[in-house]
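For this depiction, one protein chain was excluded, whereas all remaining protein chains were kept in their positions.
And now, subunit A:
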């Protein structure tokens, strides 16, 4: 359609671009400033001279964070928790979705309802805590993994995907005498790679970013995941183990805020590196998720 834009339309489009550019800057500049501060000389940071570009470029803050044992320990706990939780979550979602995708499965409707109900109502914080305590799971990473691992949302996405696959393939396998488990793992899953990747990333981002479960169930410093560590660093400007020396003697020209920002930026990195995949798969997940079953 080739319609010449009127003068009013051109003004309108220009306004659109302007508003969008300003918005984009509002999102990007705080992050840019955070990074600049982490890379700049202490005296300039103290003076409040750092805006959107690092000055007296130095990596001392990063050197400091990388040498911190607690940071590494927390990072490691988060990686383990994320991998373990995501693999387990994916496996459980697949194993629940496959039977529930069979329209003929007796009591299917009720079982699906039992899952969906937990999206709308929960026992809440205290009973959940008392249960974890009773099971002696406090101060284990399982306390973070188990309550989040049955994600009904992810389960429904996989279920919808299985339901959309053509039934003939499994029928053929069934005639060949393959067991259900074998059909699931050798036929259904290879056909479902895209949705599996999406679900895996949903879980991974969820576990990586989880703060509350760890805050509630884990008090042991050695098991503290990154988000909990990070929160103490940012909001209390100290290392939770007490060895985060923010005194200026040991750090000649590094401002505390630079160290905090360096910690934040390093914690951002995994998500930033994965971001292209995340964007692609989350968009896909929204599409699949909106196809209701």
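Throughout what follows, contacts are C-beta pairs under 8 Å (C-beta built on N, C-alpha and C of every residue); 3 or more make two chains touch, one makes a residue touch a chain; residues count from 1.
What we mean here is this: contacts and distances are computed from a predicted model.
Per the UniProt record, the absent chain's protein name among "Two-component system chemotaxis response regulator CheY", "Sugar ABC transporter permease", "Cytochrome bo3 quinol oxidase subunit 1 apoprotein" or "Xanthine dehydrogenase family protein molybdopterin-binding subunit" is "Sugar ABC transporter permease".
Of the listed positions A:57, A:164 or A:283, the one in contact with the omitted chain in the full complex is A:283. Only one residue from A:64, A:146, A:162 or A:200 touches the chain missing from this view: A:146. Subunit A residues in contact with the hidden partner, per the touch definition given at the top, are 1, 3, 5-6, 8-9, 12-13, 16-17, 19-20, 23-24, 26-31, 33-34, 37, 45-51, 92-93, 95-96, 98-100, 102-111, 114-116, 118-131, 133-134, 146-147, 149-150, 155-156, 174, 179-181, 184, 205, 208-212, 215-216, 227, 230-231, 234-235, 257, 260-261, 263-264, 267-268, 271-272, 275, 278-279, 282-283, 286, 292.
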